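Of the protein chains in this complex, all but one are displayed in their positions.
In order of appearance the chains are A and B, and numbering begins at 1 in each one.
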Amino acid sequence: MEWANTFVQGVLIGGLYALFAAGLSLIFGVMRLVNIAHGDLIVLAAFVALVTVQGTGVSPLASMLLVVPLLAALGYGLQRGLFNFTLGKDILPPLLVSFGLSIIIQNGLLEMFTADSRKLNAGAIEVSSFNIGGSIDIGVMPLLMFVSAVAVIGALQYVFYRTALGRAFRTTSDDAEVARMMGLDNRHVFAVAMALSLAVVAVAGVFLAIRTSFDPSSGPARLIFGFEAVVIGGLGNLWGTLAGGVILGVSQAIGARIDPGWQLLAGHVVFLIVLAVRPKGLFPRIEH
Amino acid sequence: MAEPILAVTGLDAFYGDFQALFGISLELNDGEVVAIIGANGAGKSTFLRAVAGLLPARRNSVRFRGEAIGGLGADAVVRRGIALVPEGRRLFPSLSVEENLTIGGQLRRPGPWSLDRVYALFPVLRERRHLPAPSLSGGQQQMVAIGRALMSNPDLILFDEISLGLAPVVIRDIYDALPRAIAEGTGAIIVEQDIGRALSVADRVVCLQEGRVSLQGRPAALTRAAISAAYFGV
Partner (left out) sequence: MSAVGWQVERATRTSRIAGLAAAVLVIALAAAPWWAGRSDLRLLGELFTYLALASLWNLLAGFTGLVSVGQQAFVGFGGYMLFALAMFAGVPPLLTVPLAGLLGALVAIPVGALVFRLTGAYFAIGTWVVAEVFRLVFAQVSSLGGGSGASLPVAIVRAVASGRTVREWTVYWIALGLALAVLALVYWLLSTRRGLALTAIRDSEEASESLGIDIWRTKFTVYVATAGATAMIGALIFLQKLRISPDAAFSVNDWTAYVIFITVIGGIGTIEGPVIGTIVYFVVRETMADLGSVYLMILGLVAILVMLKAPRGLWGFVAERYGIELFPVRRRLRITCDR
């Protein structure tokens, strides 16, 4: 029965990992860009939430109302002001520029907030849970995170496949030159995609801040979790990313159960195994 | 005499250090159909790409409706009413047939063309409207590419090698539909490898040879020998 509980906890945290991954997946799908600063932007969002809560006294969840639009605006500016100039045939510029950005954000946060661990207190909701039989307790917060992950991914899928904006994304990602011939401004389309990605990052960051303690150097670990979820789930498939996140979460939970020091290692090992036997992931989307 | 809708003067085009066009001059009147023929590498597609804004060019070397548009960028050019049916079709593989057509109408330029009208022109597309574009045959994909260009309600359409890789019977079907596509006073520049086809639909023929205009005239006025000489440069 303990194992069932472990499994459930793993599934729920998988939702958070899927949130980390969704923004990464979206950007890669639209412009083949992998933002190495992705994890650090999640941490940045967490710090923005911290400042918001400390400054205005709103509840952590409510801070999303401010953090999401702020990060979205940042994403638009980042794409138009920086990343748009790195896109092209060479893989070096976007990689190295986003790596540089990652280091800058980490150290900038370090200078502003010191290396102290922080955490947002969401109050009673954090510790409340309900029992669904046996010894399986479902925490309200973890459930909320999981449901949000599903909702966000569902919304992204909807945007991608059922809206004009999504059509613009797919068009530009298919063939940027011909997309321009349709009157689409690639610079703007890419920037909107990044804004959307950072909106998701903002949600993930607020949840991160509530769930666990974080500090300026927490970014790379989140990037790695998101990346592993994407690779396990399969490139180009957002629902696959959710599955990947769940698998990662469950692996870590089982690993932690065996030995607390094994938590992260278990997740990495499962990732490496999937990489070895199914390099394209478990549910890859067939590329045209 | 009405002002030509398109006036190309001394157009040069480069791919990096390589010069593909050397001072091309050409005029097109409203509603006129001009065919451009020439051997591979003569610069025909390059010319269309330059007019469509896909290649850098001196601002004044391309004037459309009196406005200098050289090198403006494809989105600005299509906004002004020039649409390109690109070489090799280049449909969007992630989109369905209907989505490909819809995205062509992205700019909502006013005009007679709509999804219904495109389906009326190419009925076979209506049955396949929700299928992914790559699943269509070559000829059907060409129809989608033409339909996509029409959806932007252009005043000038550029057709780049639409018969490439298609079976003769399919090419015939497409060329049969062409007059209806470029009705309503739309101008057209058709780049073609198939000289016979080009001569049959054009008001005027231009022959390019190694980046330069080697011959111009009405189809009836050109002899086979003259065309051969201009085409091959012998």
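In the analysis below, contacts are C-beta pairs under 8 Å (C-beta built on N, C-alpha and C of every residue); 3 or more make two chains touch, one makes a residue touch a chain.
All of these numbers come straight from a predicted model, not from anything done at the bench.
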Chains shown that the absent chain touches, full complex: A
Contact partner of the left-out chain, one of A:His188, A:His268 or A:Arg285: A:His268
Touching residue (missing chain; options A:Val51, A:Leu95, A:Leu165 or A:Leu282): A:Leu95
Missing-partner contacts on chain A, residue numbers: 33-34, 36, 82, 85-86, 91-97, 99-101, 103-104, 107-108, 110-111, 220, 223-224, 227-228, 231, 261, 264-265, 268-269, 271-272, 275-276, 279
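Here, only the chains that are shown with their structure count from here on.
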Where chain A and chain B are represented by their mean Cα positions, the distance between them in whole Å: 44
Partner chain B, residues of chain A touching it in the complex: 167-168, 170-171, 173-175, 177-185, 288
Chain B residues within the chain A interface of the complex: 52, 54, 73-75, 78-79, 83-84, 86, 90, 92-95, 99, 102-104, 106-107, 132, 134, 148, 152
